[in-house]
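Below are the structure tokens for one structure; questions will follow.
With one protein chain held back, the other chains of the complex are shown just where they sit.
Letters A, B, C, D and E mark the chains as written, and numbering starts fresh at 1 in each.
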Amino acid sequence: MRTTVCRRATFNAAHRLFNPDWDEATNDKVFGLCNNPNFHGHNYTLFVKITGEINPQTGYVMDLKIVNDLIKELVIEPFDHNNLNLDVPEFAALNPTAENIAKVIYDKFRAKLDAEFDVKIELYETENNFVIYPGWD
Amino acid sequence: MRTTVCRRATFNAAHRLFNPDWDEATNDKVFGLCNNPNFHGHNYTLFVKITGEINPQTGYVMDLKIVNDLIKELVIEPFDHNNLNLDVPEFAALNPTAENIAKVIYDKFRAKLDAEFDVKIELYETENNFVIYPGWD
Amino acid sequence: MRTTVCRRATFNAAHRLFNPDWDEATNDKVFGLCNNPNFHGHNYTLFVKITGEINPQTGYVMDLKIVNDLIKELVIEPFDHNNLNLDVPEFAALNPTAENIAKVIYDKFRAKLDAEFDVKIELYETENNFVIYPGWD
Amino acid sequence: MRTTVCRRATFNAAHRLFNPDWDEATNDKVFGLCNNPNFHGHNYTLFVKITGEINPQTGYVMDLKIVNDLIKELVIEPFDHNNLNLDVPEFAALNPTAENIAKVIYDKFRAKLDAEFDVKIELYETENNFVIYPGWD
Amino acid sequence: MRTTVCRRATFNAAHRLFNPDWDEATNDKVFGLCNNPNFHGHNYTLFVKITGEINPQTGYVMDLKIVNDLIKELVIEPFDHNNLNLDVPEFAALNPTAENIAKVIYDKFRAKLDAEFDVKIELYETENNFVIYPGWD
Partner (left out) sequence: MRTTVCRRATFNAAHRLFNPDWDEATNDKVFGLCNNPNFHGHNYTLFVKITGEINPQTGYVMDLKIVNDLIKELVIEPFDHNNLNLDVPEFAALNPTAENIAKVIYDKFRAKLDAEFDVKIELYETENNFVIYPGWD
């Protein structure tokens, strides 16, 4: 049966939520405090979950050290201690909500991993707010 | 792809588990300490998980502030600092097990949300015991 | 140097906060939702911290299995799955606030342990509210 | 609708990861520090998740006390405070990776539970590394 | 005996660590990634710990609702979803390290509370890094 292996990591970043096509009043109404033009920030907690077959030679679906190295290359290096809006090209024209950050991370992993593996991203913006991409039906 | 957004909340309540159609000996055998007629209680931790499409205008599936306002209206206000058996009408004739509490909360959210959204409820009665409704196959 | 050994445990109980010498309006003003006459409840998390010398024969200050057995005898057996106001004699005339519960637990441990050991009780009523007895200066 | 009930438990064990068909250099390359011939160890955290119908008489899918008794019989008794490679027959010829430990635990529960119940095992080797069996698609 | 009551809260903020009296090379050497001029951010977790006598009328050292209201007024309102360097006057000329944030919060509580109460602030910048003010000897 297919098996899922999961790796947790954290990164710290500043961000601001807004839609540049909207006026300030609309942005304030929709995004509230998250629209502070001076930015606020979070300790993001990321779970990368990869599903595949257990390799009978190793007992691994995929060595979690490899997953962790990918997390460092694809997420920590570009996102950690950065401003998502200003320092990360993927969010130059994409609102850095938790949903969109999870989608960006998913696309990076999907492009790196063989098709035999499924990927799921779980991203906590705070202890109370988190997202899963792709979502559960 | 569909995306799941999740909001965590907590509430504190007293309850007693028993079946009024059974005699005391049967209730004690089935429910043990949970059948204390003077009640016991829990800090319940609730996760409301809503699956839908990311709105390209906002980057949100649904603003988690809206989810949190619904949690306050549908769960915190009626359940928190109450006795589930005595103070909450849904449990007047329904045993307030974690399974049934999760189902009651699910039904309340299902009735409020548009059909385009799926809902899943995860409810922790203690750090060791929790339930998911609807369950995973 | 003296060393502190700590054991964590949990128990679930119902309680109500009120002062029987006060009228209902005063109790409601001071204790708010906690004054529900039908009770509410909590998962309490308890830390018992005992300070003494490391025994060079065992490398233990005190075997934490002994501490755990004391917790079961002094706290879990009388408090767990009970109503603190109705089922626990110590709170028949003492308001079961976290402060008073911690003091009652401290007194029970102090009476059981040799004078060479110091005791400190940390009690979480929720993840956000907890008390330490004796307190830190 | 089907509902999932979950029980958490922990056990502490030593293990070593290696493939006896490989030479030392290959084992070191694949398993790194986990191949220490003197063993290392973990506090494993286990979640057993059982999906079925809510029994209208009890409000339970399955009494979590029964699940906990099964965890004690099938997992804690044979695994806790043991060396998985040397003391647990299932791992005499099977590499005790988290994936394989989860599969072994799944098979034990699957053999004990009626076919009406689905089972899923989630096993944390550390706070950063965990596996789910069967995996999510 | 004196007793300590504790309240937990969280806030999310952006910040940048640097000393304006130093050149960029020195700031980079001392503060590394934390010196990103575009800011980064954190979910801060705050514990306010207040020590005093248990009031025999209430069983409280101090109603934790009062502590929580003070946290909202003194910390959440001015700090949450803000940029500590740009939006919070106390850090206009004070480097917003965890140590200095804790000291600023302590001074605000000390000014509000009667002298009979001792105050201690514990502030987590991440799950791995935190500070206590005043410190333990």
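One rule holds for everything that comes next: contacts are C-beta pairs under 8 Å (C-beta built on N, C-alpha and C of every residue); 3 or more make two chains touch, one makes a residue touch a chain.
From a predicted model like this one, the values you see are computed outputs, not experimental measurements.
**Student:** Could you run through the displayed chains and say which ones the absent chain touches?
**Tutor:** Result for the missing chain's touching partners among shown chains: C, D, E.
**Student:** In the complete complex, which positions of subunit E touch the hidden chain?
**Tutor:** Interface residues of subunit E facing the absent chain: 17, 19, 30-32, 94-100, 102-103, 127-137.
**Student:** Give me the subunit D residues in contact with the hidden chain, please.
**Tutor:** Interface with the chain not displayed, on the subunit D side: 10, 12-15, 33-34, 36, 38-43, 80-83, 86-87, 126-127.
**Student:** Spell out the interface residues on subunit C facing the chain that's missing from view.
**Tutor:** The list for subunit C reads 1-9, 49, 51-52, 54, 57-61, 63-65, 68, 118, 120.
Following the convention adopted for this analysis, only the chains that are shown with their structure count from here on.
**Student:** Given the touch definition stated above, what is the smallest step count connecting subunit C to subunit D?
**Tutor:** Step count on the best path from subunit C to subunit D: 2.
**Student:** Are the two sides of the subunit A and subunit E contact the same residues or different ones, given that same means over half of the numbers occur on both copies?
**Tutor:** Same: most residue numbers at the subunit A-subunit E interface appear in both copies.
**Student:** Where the centre means the average of the CA atoms, what chain is farthest from subunit A?
**Tutor:** Between subunit A and every other chain, the largest centroid distance is to C.
**Student:** Please set out, as single numbers or ranges, the residues of subunit C touching at least two other chains.
**Tutor:** Each of 127 in subunit C touches at least two other chains.
**Student:** Judged by the touch rule stated earlier, which pairs of chains are there in contact?
**Tutor:** A-B, A-D, A-E, B-C, B-D, C-E
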